[in-house]
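Coming up: subunit A.
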Amino acid sequence: MTDFLTDWGLTLVTFAPLLGALIMMTVPAGKTHTHRLVALFASLAALVVGALLLVDFNYGDAGILQYVVDRSWIDVINSRYILGIDGISLPLLALTLVVVPLCVVYSWDHIPHPGNPKAFLSLILILETGMIGTFVAQDLILFFVFFEVVLLPMFFMIGVWGGENRRYASIKFFLFTLFGSALMLLSFLALYFLSSDPITGDPLRTFDMRVLSDVAGAGILGVTQVWIFAGMFIGFGVKVPMFPFHTWLPDAHTEAPTVGSVILAAVLLKLGTYGFVRIAVPMLPEGAEVWMPWIGLLAVIGIIYGALGCLAQTDMKRLIAFSSVAHMGFVMLGVATLTDFGVNAAIFGMVAHGIITGMLFFLAGSVKERYHTLEIKRLGGLLVQAPRMGWLLGFVSMASLGLPGLAGFWGEFPAILSAYSPADGLPVGVFRVYMVVAAVGTVLAAGYLLWLLQRTAMGSPKPEFADNDEIVDVTPTEWIAWLPLLIGIVLFGVMPGLIFRVTDPAVLTVLTEFLG
Partner candidate 1 sequence: MIDLLAFARPPIDWHAAAPELTLLACGALLTLVDIVWLERAKAVSATLASFSLLAAMVPVVTLAVDGTDRAMFGGAYTVDDFSLVMKAVFLLTAYVVVLLSTDYIAKGDFWESEYYQMLLSAVLGMLVMTSARDLVTIFIALELLSIPAYLMATWHKVDLRSNEAGLKYYLMGVFASAVLLYGMSLLYGVSGSTMLSDINATISNSQAEGLLAVVVLGLIFVVVGFGFKVSAFPFHMWAPDAYEGAPTPVTAFLSVASKAAGFVALLSLVFVGFWDRSDVYQPLLWLLSAASMTGGNLMALRQTNAVRMLAYSGVAQAGYMLAPLAVAGESSATADDALSSVVTYLAIYAAMNLGAFAVIIAVARRTSSAEIDSYKGLFRYAPVLTVAMTVFLMALAGIPPFGGWFAKFEIVLALLSPGTAWGVVLGGVVGLNSVIALYYYARIASYMWVEAPPDNVQSSSPIKVPASVSAALILTGLVTLAFGIVPQWVGHFTDVSLL
Partner candidate 2 sequence: MSELSASWYLAVSAALFAIGFTGLLVRRNPLIMFMCIELMLNAVNVAFVAFGAGLNDVGGQVAVFFVLVVAATEVVIGLALVVALSRFKTGATADDVSLLKG
């Protein structure tokens, strides 16, 4: 059994959802129930295999890659099919594996207009394969392919099942991310051609991420590293999204269907930050050192800008989208410090943001379904009309603003703290300013979330919705879909060590160049 897991586990986890999508394509569109079952089964199958991998994972050695598969793939360009997970991939993999089945469950009776569960659910499954593949790929080209596989399903999800402005939002999303990944690919190729063996000086000509991380940019001049890093910065930065590349995100989130927003917030944004931690920093340490103060600057601009943006929004989903920009700012600030502490906080922040913001988007979707609007000024009195949902909104908002004891806290607080003493070689004074600004950002976050809560949950219902039968409390399907996330928020809030214990050894490996 263990042998089988070692050899096939990751491949199975990655492609089980895709297999499900292929099966669904052979089933006629009319058989809605079969489609739901296949989709649920495929995503659960991936979850089960993933859970087995998690159980079998050697946590003592979380710093090194496990379940490594290394097969030939495209020999003509020296690219191989290499998969593997370590302590950085693992939490994100788990997050993806949990979120997708929940989305399938939520879609059980919530297929957005214009319907067609077959297409909708198979797109979710294809998305899942792309996301999992990105987290487990250990070859740059394989990583790139999975990274791009995600684009198309998301494009259609927004474009077909989205709101009024869906065409604009979907094409904007597509163009922004493709622009980023074109530059990212050029950077990958530059790495391929320029990396050389640190001892012999021979060109390596490999896309193997393990090797490239080990040599840590040997043979590439500092100036060149800065340029290559710039390409990756744009590629990953668009995806995160970092200020000033963030403008696609509010549009995409506002127009996307609920499940699309959840997946986008919970997992897709993490592909960018994961890329920074996994690829850009370890492979180009000198480039990273030059760029990090600037990344830190953009991160804190994102924190403040996102928060101020939230305060100016009239639409609940758009508000949550802007809060994502702010939260991802904290994550990037953690990465920018290049310290063990900061990067761990960043990875925790990714998971926490995934759970919390995913949950917020679920709630927003359910509110929209009941009120048919997300305009904050038309909402109100959720606590009166649907008390459980109102309390949930309050609880998740608290988690989102970083209340100690809930998951959000462990992403933000250590990230801010880590900026107090960034890695050697980074300007300490500058980062301390960032720290102060980011701290102000948390206050603003409290401000906009409480404001949101006050306007939507408190008070009495507006007359237009006062006697509306459609407004019911949380349904059983919703409970099933949400409960795991709510448990996660509490669990990781009380026991952050669950994640930190796994990530820390891997982060130490990634940061070898900076920790001396």
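Candidate entries met the following condition: all candidates are chains of the complex that A comes from, given by their letters.
Note that in this section contacts are C-beta pairs under 8 Å (C-beta built on N, C-alpha and C of every residue); 3 or more make two chains touch, one makes a residue touch a chain; residues count from 1.
Just so you know, these numbers come straight off a predicted model, no measurement behind them.
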Just to confirm the interface: in this complex, subunit A touches which of 1 or 2? 1
Under the stated contact criterion, what part of subunit A meets candidate 1 in this complex? 29, 72-77, 119, 141, 144-145, 148-149, 151-152, 155-156, 159-160, 166-167, 170-171, 174-175, 178-179, 182-183, 185-186, 189-190, 192-193
